[in-house]
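What you see is the complex with one protein chain gone and the rest in place.
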C-alpha cells in the first residue's frame, strides 16, 4: 500500500536546485513520497557524498530509490547509472558516488541511455533535474531497471583514503567535518575497542576513547565512535572546527596509538 | 483519514542526521507524513530549541507528534521522555527542551525505557535516530504512550533567562538571532504596548516601538513585536547582526524604559 520513497542526496544545499528535483518527481510520479536524506554535502565532494550515502542507507526502507547527485562532471562523457543492490535502487552519475554503497556488489548495473525516460530537453549543467530525477520517477512508477539502458560491469570505483594499520598503530585522516564541527575520520572506531588508545592530531593528544560527547565535561576535546561507526574528534558541547580554527580538514592526519599491554 | 503528522525539530541543519530521522520513520511508519519544523537550532542550544518549539506548536495540527533533538548529553544518564500536553505529543531528551512547551503542564510524562520500541542497536551518540524517531513512529502507529516506560513526575526544568521588570523599566537580554539577523529578546512585546518606550542596547537608543519592519524606512534600526510575541531588534531591510557585527548575541543586555506620563 505504501510504496517505498524516493530519497534525495545532493550537494545542492537548501536551493532551488533541490526544489526542482522535487518538482520533476512530483510531476512524473505524483504519488511518490520524496525524502531528503541531505543536501549538505560539500559542493563537489564525491567522497563525502558516497560515505554519507553508505552510512545512511540502512535507515531507509527496503525498496527505496536513491537519487544521488554530486556531479562536477555533468555534461561531459561520464555516464549515468542505475544500480540495484541490497534491495535498494541507486541513481546517479558514474563518478564513484554510488561505488561504496552498491558498486562492488551490485545485483544489476545499467547505464542510463534510454532518453525516453529523460526530460524532453536535457541541459549540459543539470542532469539531476533532467535525467536522474525523471529516471527515478519512472522507476517508482514501475518501469524496470533494464529498460533504462544496457547493463554495464565496469563502473567507476571511488578512491577513498584508507588508513594504514600496523601493530598497535593506525594512521588515518579526516574525511570531512559535520554540522557540529566534529572531525569525521577514516578510522573504523571498532578497531580501537580493545585496549587503551591515544589519538594524536595537529599536535594534540587525546588519551582514551570516550563513550559519549559529554563524558569528560563541557569543552573537553574527545575522541569517540560517531553515529556512522567512524572515529570522530569532537569538543564536548562545542565545535572542533571553531576551537582549532580548522580550515582544511582533509589535510588533517590522525594517528591512533595503542598502549603496550 | 489524515492522521496528524510527525514533526521534526533539531539542531542537525540540512545534514544526513536529519535525513536519517526521516528514513527511520519512513521505515517504521510508512504512511506517516513527516514535517520539518526546523533544523536550524544553533548546535546544542537547548534554550533556543525549547523557545522555538513553544512559539511554533500552535501552528501544527492537534495530535501532532513532535520529535525534538537538541541533545548535548546524548549517551549519558540523561533520560528520554514522551510528554502529552495540550493534545500534542512530545518526544525528546529530558534536558529541558520539552519543559517550556509541555513540562509544567503535562497530562502525562513517561520515561523512554522500553527498548522494544528502540532500534535494535542503540548508539551512544545518536538517540535521535536510535530512540526518539522510532518511538515517535510507534506512537504514530498507535502504541500507547504508557507502553514506552514508567510515568515520571520530576522532569528537568529549563533555565530561561527572565527579564527583570520594575516600574517603567524592563531589563532583558537577547535570546538568539534569527535567519534575518534580528535579535530576539526575552521581553514580552505586549508589556510595551501601553505608553511610549525607548529601547536601549549596546549604546544604541531606539525611540518607540514600531508596528512593522518597514515603518521607519530602509536601513532604520527598529524595535518591534516579532512573530513569536517577543520584542525584537531589527534593521529594516537589513540585518542587525551584520550592521553591528554581532558575534555573541547572548551577551547583549536590552533595556526598555517607559516615558513618564
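Labels A and B are assigned to the chains in the order they are written; within every chain, residues are numbered from 1.
Everything that follows uses one rule, which is that a residue touches a chain if its C-beta (ideal position, glycine included) is under 8 Å from a C-beta of that chain, and two chains touch if they have at least 3 such contacts.
Keep in mind that what you see is a predicted model, and the values were worked out from it rather than measured.
K.L.:
Who touches the missing chain here, A:12, A:66, A:117 or A:140?
P.N.:
A:12
K.L.:
Any idea which of A:22, A:202 or A:258 touches the chain not displayed?
P.N.:
If we include the chain that is not displayed, A:22 is the one touching it.
K.L.:
Which listed residue (B:47, B:69 or B:224) would be found touching the missing chain in the intact complex?
P.N.:
Missing-chain contact among the listed residues: B:224.
K.L.:
Where does chain B touch the missing chain, residue by residue?
P.N.:
1-2, 5, 7, 9, 13-14, 33, 35-40, 52, 55-56, 59-61, 64, 178-181, 211-215, 224-227, 232, 236-239
K.L.:
Can you name the residues of chain A that touch the chain not displayed here?
P.N.:
That gives, for chain A, the contact residues 11-20, 22-24, 26-27, 30-31, 34, 43-44, 72-76, 123-126, 129.
In this section, only the chains that are shown with their structure count from here on.
K.L.:
Could you please state the distance in Å, as a whole number, between where the Cα atoms of chain A are centred and where those of chain B are centred?
P.N.:
Each chain's C-alpha centroid was found; their separation is 30 Å.
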